[in-house]
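Then we have chain A:
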Amino acid sequence: MKPSSTILTTKNLTVGYASKQVLKDLNISLKSGELTCLLGPNGAGKSTLIRTLSAIQQPLQGTTQFFDREVNSISKKELATKLSMVLTEKATPGNLTAYAVVALGRFPYTSWLGTLSEQDVLKIKWAMKATGTVEFANTHIAELSDGERQKVMIARALAQDTPVIYLDEPTAHLDLPNRIEIFHLLKKLAREEDKAILISTHEMNMALANADKLWLINNNKTISKGTPEDLVLKGILEKAFTAGDLNFNYETGEFQKPLIQHELTVYVEGPEVIKIWTKRALERNGYAIDKEQNAEIKIQITGMIQNPNWIIKPQKKIYKSIEHLLKGLNTK
Partner candidate 1 sequence: MDMKPNSGMSHNGTGMRWQPILILSTVLIGLFILDLLLGSVKIPIAEVFNTLLGNANSNEAWSAIILKIRLPRAITAILAGAALSIGGLQMQTLFRNPLAGPSILGITAGSSLGVAAVMLVAGSATTAFTIRQLGLGGSWLIIIAATIGAALVLLLILGISFKIRDNVVMLIVGIMVANITIAIVSIWQYFSDPEQMQEYILWTFGSLGGVTNEQLKILSLIVGIGIVSTFFLSKTLNALLLGENYAQSMGLNIRRSRILIIIVTSLLAGSITGFCGPIGFVGIAVPHLTRSFLNTSDHKALIPNCVLIGASLMLLCDIISQVPGSQTVLPINAITAMIGSPIVIWIIVKRRNLKASF
Partner candidate 2 sequence: MTMETKRFLRKSPSMNHVKIIFLSLALLQLSCSQKSKEDQSNFPDFDATRDYFPSKVEIGHSIGFDVVYHKNYKELHLFRHYNDVVDTVSFLLVQRGTPPPSNKKGLSVIQIPAKRIVAMSTTHLGMFEMMESLEYVVGIESKQYVSSEKVKALVDKGEILEMEPAGALNIESVIAAQTEVLIGVGYPNSQNDEHQQLVSAGIPVLLNSDWQELNLLGRAEWVKMIAVLLNKEEEVIRKFNQIEEEFNEIIEVVAKSDVAKPLVITGVAMGDAWHVSGGKSFAFNAMQLAKVNYPWKGDNSTGSLKLDFETVYEFGLKADFWIAPGSARTLEGILERDTRYQDFLSYKNKAIYNIIGRDTEGGGNDYYESGIINPHIVLRDIIKIFHPALFPDHQLVYYKQLK
């Protein structure tokens, strides 16, 4: 595999508006072949940062080196050959076919009349193949679903043939299967095409699962960078997202707000998968899980995955489903 190179580096970058700083003291970098996620809640300044990194907006302080040049000094025309973007806005002209939209990505390379060369057509075809959008090449954008449309916009960015791609909340309007597909697609592109891809998102699960590097927006307007797991284990992730009394479950990698309603604790043992799901059900019902064997209630799981039995230990009552188990517990 090609050694990845650093494409972008910022130095003490502060972004925002004349009236207010949004993010400050940023020293972050993008590498080729990696998928980087900019993770933070809504309103934290993700779009502002992306606009600044793409020279649409001026920084308040600091510099951004893009291919060893200050990004604001690069002409927009040249920048277009190095950086392409996918935005959240839905404003696409319904009357264009998917092919036509992807073809627009060749804008920086076509003649002054916009005529497509053979090379252009090849890139378009490749981009559509890579995004799985070939089947609706002749369909009008308005007739596509949200997920399909977004893939077409990604194909367009691909057709622009740039080493760097920024995507600003690309999965904001999409359902779960589409979200997974797109993240998967982007990760593949980063790896296989050696591109530096930056995605901004507020969906923590997607980011944790797919990002090679995370830019995590902290509460104090700074960014912590690193691999997702490092940030989790160092407790930085928990701190960044904690507002109020949320707990971060280090095992499942999820934030929770437990609702403990019962005094008794429960201890569960049995096959791993069923244990996990049993614990979830118990916690949802307000039971605190005890890691020790000397909890008041012990539950033993036996049997196969398809056909498990739950036995509450002291009483030795057997239940055939979690629903029955819960009901049985509640009557105690």
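The candidate set was assembled so that all candidates are chains of the complex that A comes from, given by their letters.
Note that a contact is a pair of C-beta atoms (placed from the backbone, for glycine too) under 8 Å apart; a residue touches a chain by one contact, two chains touch by 3 or more; residues count from 1.
All figures in this text were calculated on a predicted structure; none of them were measured in a lab.
In the assembled complex, chain A touches candidate 1, while the other choices in 1 or 2 stay out of touch. Those residues of chain A that touch candidate 1 in the shared complex are 54, 56, 76-81, 83-85, 87, 89, 91-97, 99-101, 103-105, 107-108, 110, 112-117, 120-121, 125, 128-129, 134, 137-138, 140, 142-143, 160.
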